[in-house]
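Each remark here refers to the structure printed beneath this line.
Only one protein chain is missing from this complex, and each of the others stays in its spot.
As written, the chains take the letters A, B, C and D, and residue 1 is the first residue of each chain.
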Amino acid sequence: MVGHQLAGNLIQGLILGAVYGMATMGLSLIFGVLKVVNVGHGAFMMVGAFLALSTFKLLGLPPVLAVPVAFIVGMLLGFIFYRVAIKKLIKGPELSSLLATFAFGIILEEVVKLIYGSEHRGYNWALGKFSLGVTVVPYTKLIAFVGSILVAVLLYVWFNRTKAGKALRSVVEDSEGARVCGINVEWEYALSFAIGLGLTVSSGVLLTLFIPVGINPYMGGHYTLKAFVIAVLGGLESPYGAFFGGLIFGLIENGSYLLFSSFPSLEPFAMTRFFSFVMLLIILLIRPEGLLKTK
Amino acid sequence: MPLLSLRNVTKRFGGLVAVNNVSFDVEEGEMLAIVGPNGAGKTTLFNLINGVFLPDEGTIIFDGHDITRLPAFKRAPLGIGRTFQIPRPFSSATVRENIAIGAMFGAEGKKTSVDRAMEIADHYIDLIGLSEHRDKPAGGLTPVEKKLVEIARALAMKPKLLLMDEAMAGMNPKDIDYIVDFVRKVRDEEKIAIVAMVEHIMRAVANLAERVVVMHQGAKLVDEETEKALTDKRVIEVYLGKPPEEKNAEG
Amino acid sequence: MLKVDKLVSGYGPMQVLWEPSLNVKKGTITSVLGPNGAGKSTLLWTIFGTVKPWSGKIYFEGRDITFTPPHEKVNMGMTLVPEGKHLFKGMTVYENLIMGAYRKEAEEKLQENLELVYTLFPILKERAQQKAGSLSGGQQQMVTIARALMTNPKFIMLDEPSQGLAPKIVLEVFETIVKLKEEVGLTILLVEQNAEASFDAADYIYVMHEGHFKAEGRPEDIRKSKEVREAYLGI
Amino acid sequence: MKAKKYLPFIPVFVAYLALFLIGETVSGIWQLIAMLAFYCALGQAFNLFMGMTGYVDFGYVAFLGVGTYGMAITISKLYSHGLGFGLIAIGFALAIVMSVLLSLAVGAVALRLRGAYFAIATIGVNEGFRYLIEGAKLWNGSEGIIFSGPLRMAFGRQTATVLTTFAADVFVFIIALAAAFITLVYMRGKVGYALTALREDEDAAKVMGINVTKYKIIAFITSAALAGLLGASAWALKLTYVYPPDVFEITYTVEAIIIVLLGGAGTLLGPIVGGLVYGLSKYLLAIILPGFQLLIFAPVIIFIIVTFPEGLVGFVKLKTRGTWLENYIV
Partner (left out) sequence: MAKRLFSVLTCLVFLFILGVGGAGAVTDGKIVIGHPACLSGKFAKAGEQATGGIKAIVKWVNEVYGGVSVGGKKLKLEYKYYDCESKKESVTSLLERLITVDKVDFTFAPYSSGLTLAGAPIAEKYGVIYMDHGGASDKIFKQGFTYIVQTIGPGSRYHEGTLDMLHKYAPNDKKLALVYEDSEFARAVMDGAREHAKKLGYEIVYEATYPKGVSDLTPLLSALKAKKPDIIIGGGHFVDGQLFNRQLADLDINPKALSLIAAATLPAFYDALGNLAEGVMGPSHWEYGVTYSEKAAKKAGLEWIGPSQDEFVKLFKEAVGKDIIPDYHAAEAGAAVLALVKGIEKAGSLDQDKVRKALGELKFMSFYGTWDIDETGKQVGHSMVDVQWQNGKRVIVWPEDAATGKLVYPMPTFAEKAKGKKALPK
């Protein structure tokens, strides 16, 4: 019985982990290229969640169609915010860009609140579900899972196989080197910020496929914290590392529950959180370059 | 007893042996130059002496203390000062504060109050001729001035041994002469042993050092009096390359 | 080919260049000599555009390019081989070279330039699939030069190509630079601390000190001038 | 020479005194002044570590949190022992002890890391600690501690009201002043020079004979102890309740960062200016445009950060260099 539960939890954790992982890729990309910590990360995911909600509720379309829209919206927001502030701040003290992203987060939250109000919303896209014996998985979650992996793979291909992707990679490797090759480094910075936010906003859409409820302007906060932990698990600067970091995080979060629930005096959920943060500290101490980075 | 003595010191980075079984002594008040091309292991050697790295093998004795495993910050108060190849003054602090920091935490740091450290700093500022820049942030100085500040900062630590990493690299001859004279003077007055690391400015070596240690690929090649060392056949070979037929061996 | 007129620039509040003017003739190697901190690298970075000029003018083939952004300068056929190892260490040698042919015109001539590069540096062909970071210092310097050639330039600037290399490798690098002029027909602006090597390679020399040009002339003349050698070059 | 070193304390003292006197004389704005003092004190204590070392402790609020618990535990457990004002003193002492202990634990782990890794590790500590309290049901777990009643029983109605609505805020003023004074003493002493050195170049500092770990820890502990005291007064004594999610809320760290950066990191006057600008503008927007203030406030932050990257005081400091004001604006 316990084995069944554990297997079920791990499967669910894997699915959630893929979504977490994809949700962290944008954060890592932006940090990797610009060394900017996006404190407003969760707010951008929230925008994606509202896009999914509107796609389904207002247009009556499958919410998954919001992914490309979200990507474009994220990129637009990225270019605007880059132009308005980040551009001037990346050369300044590292904290100033952090504050700017925090402020962007607030702006998004308040604008969304103006439009949608502060109600907790949700949608119900029923596609049925299938049983794996140990647990039941709705098809929407499967789509979230596959979608997350697909986005991660697409990003990988884009980075390693296309010219534009390689240009961005070269900027990460050495920006001066890229400049002498005729690459417009300023543009690449803006582009990576935009892509990073594009990924983040579209991950918000996929997240709602996993959890289609509780969508409200302030929902992003704890995803930001989780994303930080996941990013460090994966090496902070590597988007793929972040993806695998997410998988691991999902597994641990769901897997350790059974362990803690066998102690009646503990609140097991809070302990799984405690555990994941303790693990973060341990990893930072032994392998600050991240669990998955080979270099 | 020598001031500093290295015995069979080895340091590896992964598969690379950066310093290979090196032994030598430095006497009190001596001026020694460590010479060698880029990659010969000179900087690693310095880092081993002042504790930025710990050696894999061998021992380092300084002034009667075994300092082989001592952390860097505990070596400075024993009397080891250091300058860097690319000057690293504390940019936001003024020239005066930079030098005073040396006095505050150096060999006599424990006894030196902040005010006293400032007075010591003023003394060295005058000595290096940077009086007009006294209250300027060190970050705004020219590279040569930064180098001077760094040397003054190291001297303010009242070291018994001063390690100078490429102190003369990239300077014009006038400045080199100025620094050499200055360093000699301080050495004579304060009896500091000086170990200078030099890549290719032989002019400085000839003027400054009494003895030369030549490093090549991590190992000690030659340890001789200056004139003898500079005319040594092996040294010339290292510097001017091997005969043409062996040229492609590298890589 | 390149004309610089009373260029002024620096970092933050610190002025580094004090109105040096310079002229590079087509098909020549021009060398700027001087000690560390003289402003040589700043000069190159300002010409290339990474450092913004405060005042003064830069002309390339007669066009005013003072405020043209770097990537457009590469489009015009100008590039820079930076000091140290600004190559893409995590990518293979081949990928590094391909990045050099990033812009369209260069991409069209990719095969042609690749052959040229492999002829000039046969070792790079052998190591094409190796990570650039795993090469020796000299080979890394070759990759940066080769990558610059892949941009299909008319004019390249080299920033201290001998920096950190063993003396015999320095010789090889300079031989290559002369080949670039003579066989490929490039115009070259070279910045060096290593005066001896430059004397042999360069057609014209500027001596820089504290942001000013203190002397200029043909290598023989500079070499003869004891004053200049003593005061600025230390040889 | 000696006295001159402490001249910059004059404007700090005057600023806090003026704030205090305004609060005292203009009737009915004491809570506003108290809130401003809280933000100033928060910035001042945070700046002591962040401004001087360049390390950003994202989990800083945890120190305020444990300080709050220190006071809360003391009052709720010992109120019936007739300790009089000794009760408050014990509360403060426990707050210091707890925040210092936590800072030692955090320091041992996190201070080896730099940059973003340090920041994220400290977030981990803050969140982890909060979940430990809830998960292991430490100190009443998620139910928190409410101790208005015990406070009244210990001191009586009248005194309890004075304690919560006035004395707690006076303590905040004292903490702010103390933080500023310690900052100045550190700045002018060896600690400050050691910290400047390690902020600029940690390796070079080591070679200079500076025990960087020791000095980082000194600044870290001092800053944490001040935060503990601040929590004990501004959150425990003033509000008389503590719920874990309320006191480990990461927003307060972000606020501390905003305040310090608005004013100018590493400056003595910065946190006062930053705290006043931050507190007042939020307060006024809340009054003028209730519900929309954040929408206005966020762009203002971006504007200030872009225009004055070195902070308002940092900017003035640059402008007054070489004038007589130089000795006062630090």
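In this section, contacts are C-beta pairs under 8 Å (C-beta built on N, C-alpha and C of every residue); 3 or more make two chains touch, one makes a residue touch a chain.
As the structure is a computational prediction, the values presented were derived from the model and not from experiment.
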| item | value |
| --- | --- |
| Visible contact partners (per top-of-document touch definition) of the missing chain | A, D |
| Touch with the omitted chain, as defined above, among D:Q44, D:T74, D:N126 or D:T164 | D:T164 |
| Candidate in contact with the missing chain, chosen from A:H41, A:K88, A:K141 or A:R169 | A:K141 |
| Touching residues on subunit D - with respect to the absent chain | 22, 26-32, 34-35, 38-39, 131, 134-135, 141-144, 146-149, 152-153, 157, 161, 164-165, 235, 238-241, 243, 245-246, 251, 276-277, 280-284, 286-287, 290-294, 304, 307-308, 312, 315-316, 319 |
| Sites on subunit A contacted by the missing partner chain, in the whole complex | 1, 5, 8-9, 12-13, 16, 110, 113, 117-124, 126, 128-129, 135-138, 141, 210-219, 221-223, 253-254, 257-258, 261, 267-270, 272-273 |
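Criterion: only the chains that are shown with their structure count from here on.
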| item | value |
| --- | --- |
| Intersection of contact partners for subunit A and subunit B | C, D |
| Cα-centroid distance, subunit A relative to subunit D, in whole angstrom | 32 |
| Distance between the centres, which are taken as Cα means, of subunit D and subunit C, whole angstrom | 52 |
| Pairwise touch network: line, ring, star, complete, or other | ring |
| Those chain pairs that satisfy the touch definition | A-C, A-D, B-C, B-D |
| Subunit B - residues contacting subunit D, complex | 50-52, 71-77, 82, 84, 88, 90-93, 97, 100-102, 104-106, 109, 114-115, 153, 157 |
| Residues on subunit D engaged by subunit A in the complex (per definition of touch) | 56, 109-110, 112-113, 115-117, 119-121, 123-125, 127-128, 131-132, 134-137, 141-142, 250, 254, 257-258, 261, 265, 292, 294-295, 297-299, 301-302, 305-306, 309-310 |
| Parts of subunit A lying in touch with subunit C, wherever the complex brings them together | 163, 166-167, 169-170, 173-174, 176-187, 295 |
